[in-house]
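What you see is the complex with one protein chain gone and the rest in place.
Moving on, here comes chain A:
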Amino acid sequence: MRIVIAEDNALLREGIILLLTGSGHEVVADAATGPEILPALLEHRPDVAVLDVRLPPTFRDEGLRAALAARAELPGLPILVLSQYVEETYAAELLARGAQGIGYLLKDRVGRVEQFLEALDRVAAGGTALDPEVVSQLLTRKASARPLQSLTARERQVLEHMAQGKANSTIAAELVVTERAVSKHIGSIFAKLGLEPDDGTVHRRVLAVLAYLEGRGEDRGHR
């Protein structure tokens, strides 16, 4: 895949480039500041962009802003946002215009090379990758909700993986169960939470689950 990355820390930038080229990808451009991102994306039209949130010149959230601007300029451009910390609000902003081709992960996850590459592939293919920490922030908030408490321990695990944007086959492999069992669990979760039955489109069901967890309906947008 052709990838554009934005990361201001040279050590991390080199590390990520090494990791990506080592697994057969091509880094076509690397940006070290926020304003460089959009021109680079427009020029190279990569298969996926990997953006750090905090970048020069202001060291605030320009990576995130650049991601939102890029999505407006180039609809459907897959973007994976990496950050030193995750904030549920940022996830909501990223997902406001659909979950297709959006990833939001802690930088820590890069260390799990295989899982990171799998998430990157998933995002590039139009899927969703949400950090487990975002999902657990959402789940903690809704912890006392009755329907969530009615889930079995296994269903809860499946829900967490599902909200991260994983496909049934991936969930099955990680939990060491059959895909059939996973889809049975998912059916049961959707029934217990009172959601529309799963139609098998991963990014759509991520949104449905997130909307449920956020308790604000599907169209959340900016507040």
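To be clear about the criterion, a residue touches a chain if its C-beta (ideal position, glycine included) is under 8 Å from a C-beta of that chain, and two chains touch if they have at least 3 such contacts; residues count from 1.
Basically, contacts and distances are computed from a predicted model.
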item	value
Listed names "Dienelactone hydrolase family protein", "Sulfate adenylyltransferase subunit 1", "Branched-chain amino acid ABC transporter permease" or "histidine kinase", with the criterion being the UniProt name of the chain not displayed	"histidine kinase"
Hidden partner chain, touching residue among A:16, A:40 or A:92	A:92
Candidates A:9, A:33 or A:137 - the one touching the absent chain	A:137
Residue of A:108, A:121 or A:160 touching the missing chain in the full complex	A:108
Footprint left on chain A by the chain that the document does not show	53-54, 59-61, 84-85, 87-89, 92, 106, 108, 111-112, 137, 141-142, 144-145, 214-215, 223
